[in-house]
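Take a look at chain A:
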Amino acid sequence: MASTIRVRAIAGADTTEVQALVQHPMDSGFVKNAKGEIIPAHHIETVQFETGGKTVFTALWGPAVSKDPFVKFSFKGGKKGDDLKITWVDNKGATDTTTAKIM
Partner candidate 1 sequence: MFIAKLPDLRTSRRGLLKGAALATVLGASLNVMRSVAAFAADAAGWPAEAFKLKSQDDTLKALYGKTAEASDKVKLDAPEIAENGAVVPISVSTTLPKVTSISLMVAENPNALAASYKIPEGTLPAVSNRLKMAKTSKVIAVVESDGKLYSASKEVKVTVGGCGG
Partner candidate 2 sequence: MRIMTSIVAGAAVLMALTSAHAAETADTFKAAYEKAEAANKKAGELRNQWTTTDKALKAAKKAADEGNFDVATKQAKQAEALANASIAQTKQEEKLWPDAVIR
């Protein structure tokens, strides 16, 4: 099974730019299915980005974040070859984690 997380982390002169795309339905809990039943809320709550034993970014997401969410940020430091670990947890307790190399 392929990872639900896509990451692109690119080291620049003194910062590293991180872009991540997560495969997740992000059901808002306000949408009905074809039968007219509410699709219960199902969304990622937290995404954590760590490198060198330190958290560099945490996203707290509600149901208004789009399906297959995208996020982009930058942090100081980080160099080519460093590990960047990403972990998400959703409101049903599901989780996935991946470790990407900074490019």
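A quick word on the picks: all candidates are chains of the complex that A comes from, given by their letters.
Methods note: contacts are C-beta pairs under 8 Å (C-beta built on N, C-alpha and C of every residue); 3 or more make two chains touch, one makes a residue touch a chain; residues count from 1.
Keep in mind it's a predicted model, so treat the numbers as computed, not measured.
S.K.: Of the numbered candidates 1 or 2, which one touches chain A within this complex?
M.R.: Touching partner of chain A: 1.
S.K.: Touching candidate 1 in the complex: which residues of chain A?
M.R.: 15, 17, 19, 21, 25-28, 30-32, 34, 45-46, 48, 52-77
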